[in-house]
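Notes for the one structure printed next.
Excluded from the complex is one protein chain; the other protein chains are retained at their positions.
Showing chain A:
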Amino acid sequence: MANIAVARIKREFKEVVKSEEVAKCHIKVELVDDSFTSLRGEILGPPDTPYEGGTFILDIRIPETYPFNPPKVQFLTKIWHPNISSVTGAICLDILKDQWAAAMTLRTVLLSLQALLAAPEPDDPQDAVVARQYKETSDIFSQTARHWASNYASAPHREPVMDDKVAQLKNMGFDEHKARVALSTHNWDIEQAMENILS
């Protein structure tokens, strides 16, 4: 990897480790191996959001041309959010694309992602199903997002009704994650969700 990229990442590590957000356990970055090309990020779900208290793991890949091109970031933790694919974890965020600037850092990226969790942009969606739910039935969206966060990101607030519905389908022999996706997609209507899994 180019010298600038390695030197930058090394120094950025120090910056993130020293920053006050780390002190408050809000964000974290770790090396996956010694190559500095593949990193693990972690952000805490921001307060007063369905993601509150959850820990979200990110896969961060540093391109050869970093910092002149943005890092490639993806959610490894499954998440229900209009700008993040519920299937792949791909993120739709301007600073990770054309609005990237060389003076931005991993710290600013992680903080921006945290801000994105707090303020979704449904008009520029990555996951159309989630975005529609966010716009049309925001209550169901919040509950669904909280349910996902409690199950996948160990967030403390559970959604018992939804947990029950997933358990119901699971007991019928369906895969838990598939059942959750189908229920979430069909606004928690058990019959529609089952029809969807079976078709």
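Following the convention adopted for this analysis, contacts are C-beta pairs under 8 Å (C-beta built on N, C-alpha and C of every residue); 3 or more make two chains touch, one makes a residue touch a chain; residues count from 1.
What we mean here is this: contacts and distances are computed from a predicted model.
Only one of "Flap endonuclease 1", "Protein wntless", "RBR-type E3 ubiquitin transferase" or "small monomeric GTPase" fits the UniProt record of the hidden chain, and that name is "RBR-type E3 ubiquitin transferase". Of the candidate positions A:17, A:32, A:87 or A:102, contact with the hidden chain is made by A:102.
Residue A:67 is the one among A:67, A:89 or A:122 that touches the chain missing from this view. Residues of chain A that touch the chain left out of the display are 2, 4, 7-8, 11-12, 15, 65, 67-69, 101-104, 108.
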